[in-house]
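Taking it in order: structure first as structure tokens, then the write-up.
Yeah, one chain of the complex is gone here, protein chain that is, but the others are all in their spots.
Showing chain A:
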């Protein structure tokens, strides 16, 4: 048994690796994605549909707020005691015939999985959608090693066949419409009927036929897990197409890759989480398939059962006292469905497996604010708070975004002594706004602004990159002749 290193302050912090970075500054990526009007229309339609469905089913539960609180409390308690919970899980998983592997980061996890697959002699595996394996880039790694991984989730399959990246946690192909899907199938499925139309039922049947062959021949399956129950060593996967059930029961070997934060104390907790998750994610009262498995049962289901417990920066996030609740995330994607920024840019703009509001905090927490272009992620929000309201486990995403902005400013100042335009703007504002007297003096210049405004009483262009960006699409009204405080004084009031 390897030891848990979770939360041990003596060990160096473990930065995550893999598909977790912003690859270019968010504003730049966002601007490009914004230009894709088809993408924007698809996203708007899809997010609004799920959003409305979610509101309906959440509204049905009179105790929704209590459930959220219970979910949040349970997760907080688990995080406060994570090493012990993981040890308990390991003990029980092992006692029931499973094998536990610990992976510090993406490289280690990929190596463990590859070795496990190699040992079976199989060169093909089936997969049920797993965020953890997306995060570590497992498919690409296996491919390099000569092992073909087939995604079996319809949307994942579309993304995989389209040589694309997922754009959403739950609806990875949210950015594709059905004509695009048909074209992908025609190009990538050798056996498909060349007269395939873009009728959704026909598309689903084509995928089904394609996948059935894979299920029946695969000897190895790889899954993620939505939950791990510490007291029994049970794993759980929640899905809606039945492909997961196939992957979890048909093959001989089952390898699960799961982030260490997914552990729950006991089956009792499912009562809360199985109400929170389907309603928040797909807007359904209950998802069609929930599979729970505990170790190995002789003669039934996979006979070799493994789990790779993945850190990959999670202990790093756990060590951040203002950010750690981000680990409470159950990956329902409700936050991205209500996010006005995500709605316009889509998931690719965030450059990470985890897009949207949760991605904007999780990626920097796991891999470091100064890694790649992570520093731009916490600013990808107007702080409107819709994500916090929607989150079933009450993660205060806006507060963590603000916290990470502070971390970014700190990191920037540590890296360079040359003040940025933002630094100068903020310094100026600090001087003006730290005292009523100074602000009063500055306000004496308001009439100058009136001059700048011109005849139509509008300021249409400001100098500088940042202020200039504001006036690229917005006018500023001419300032008044007199500030309020000046008026107040002149009136002789106190």
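Simple rule for what comes next: contacts are C-beta pairs under 8 Å (C-beta built on N, C-alpha and C of every residue); 3 or more make two chains touch, one makes a residue touch a chain; residues count from 1.
Everything that follows uses one rule, which is that contacts and distances are computed from a predicted model.
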Of the options "2Fe-2S iron-sulfur cluster binding domain-containing protein", "Hydrogenase", "L-lactate dehydrogenase complex protein LldE" or "Protein-export membrane protein SecF", which is the UniProt protein name for the chain that has been left out of view?
-> "L-lactate dehydrogenase complex protein LldE"
Selected residue (touches chain absent from view) among A:99, A:286, A:452 or A:476 | A:476
What residue numbers in chain A mark contact with the hidden partner chain?
-> 26-27, 30-31, 34, 40, 322, 340-341, 344-345, 378-386, 388-389, 399, 402, 404-409, 422, 426-427, 429-430, 432-439, 442-443, 446, 457-458, 460, 466-467, 469-470, 472-477, 479-480, 482-485, 487-488, 493-494
